[in-house]
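Some chains have been omitted; the remaining ones sit where they do in the full complex.
We just call them A, B and C in the order they show up, numbering each chain from 1.
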């Protein structure tokens, strides 16, 4: 499955270069994953399991800058590579149609003691 | 009592005008209150009471801009005005000696149901 | 005139209390003002005038917490009180219909030397 989410670059997200700061790209990618979990109704499942999804590895390529009010779309494709849940994410500028960034985010489910756990069957719709 | 804390303006805190964004001043003021509670060893007291300190009213005056690497000091004076805990805060640019901002932050302790509670005797050192 | 803008509370905007951090409210209010200027086609006017709109005073009342994925609407009403441009802003939670915050933001146009300037006639549509 591929999940899609849209964002508009905000005034307070610009840095002293006048474009969206590079750490903000990570915010957009993170929010797209939250929305994927919401849309698949998996947020409650995870909460009730007592597990936490933690990010262990992030690789982002920055291809183009994002300017004030640019409309962007983040496409997210989750993939299971035990014990990891990996998210391949692409960000496109809808105004220009051009790719602005790509990311690979590796996550793992941990318990209260921060020990990695298997991905529950209830999350199998994800991949 | 007056509590003092120091910060350095960071590159990613600058906005497209090349100075520290106005929302970041609120971050500095908030962090100064966290450090005040830590230094008075009251963080644990609050955690254990099951209460939360929530901000109900913020008034900030912006007097001067803050630039990259400016050293600033936040002076915080807590004051009890039942049922509120009010923090008078001043921010000074240590490089120039000039005042850059003043804030009055009104907070209240609430329980799990978000109902305001009296300020416990154990926090009396605050004011 | 009253300008309206909508936002959705994001996962990375939550603080350790599990609700939207109080500094983030200031981000929403700021972005609503950026969108007002965009929608009135005044961003370019201001850029070309060589002036900057700076915030000199912020007063926010926090009435209710905002939680993950809450939909909020910010209503902004600009008003001229020479030499200030004042924005009265209200934030409503569209899920509950309840008011969550109110703000009064006082701004002034300054030139390159940070000296306050009169509000140009070209911005008169604002008020």
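One rule holds for everything that comes next: contacts are C-beta pairs under 8 Å (C-beta built on N, C-alpha and C of every residue); 3 or more make two chains touch, one makes a residue touch a chain.
Everything numeric here is computed off the predicted structure, so don't read it as measured data.
K.L.:
What is the total copy count for the complex if 3 chains are drawn?
P.N.:
Per the structure file, the complete homomer consists of 4 copies.
The definition used in the following text is that only the chains that are shown with their structure count from here on.
K.L.:
Same or different: do the copies subunit A and subunit C touch each other through matching residue numbers, with over half of them shared?
P.N.:
same
K.L.:
What is the distance in Å between the mean C-alpha positions of subunit B and subunit C?
P.N.:
Those two chain centres are 22 Å apart.
K.L.:
Using Cα averages as centroids, what's the distance between subunit A and subunit B in whole Å?
P.N.:
32
K.L.:
Centroid of subunit A to centroid of subunit C, CA atoms only: how many Å?
P.N.:
The computed centroid separation for subunit A versus subunit C comes out at 28 Å.
K.L.:
Among the residues of subunit A, pick out those that touch two or more other chains and give their numbers.
P.N.:
11-12, 68
K.L.:
Could you pull out which subunit A residues touch subunit C in their complex?
P.N.:
For subunit A paired with subunit C, touching residues are 10-12, 27, 30-31, 33-34, 38, 43, 68-69.
K.L.:
Quick check on the complex: what are the subunit A residues that touch subunit B?
P.N.:
11-12, 14-16, 18, 21, 23, 68
K.L.:
Of all residues in subunit C, which touch subunit B in the complex?
P.N.:
Those in contact with subunit B are residues 17, 22-23, 26-27, 30, 52, 54-62, 65, 114.
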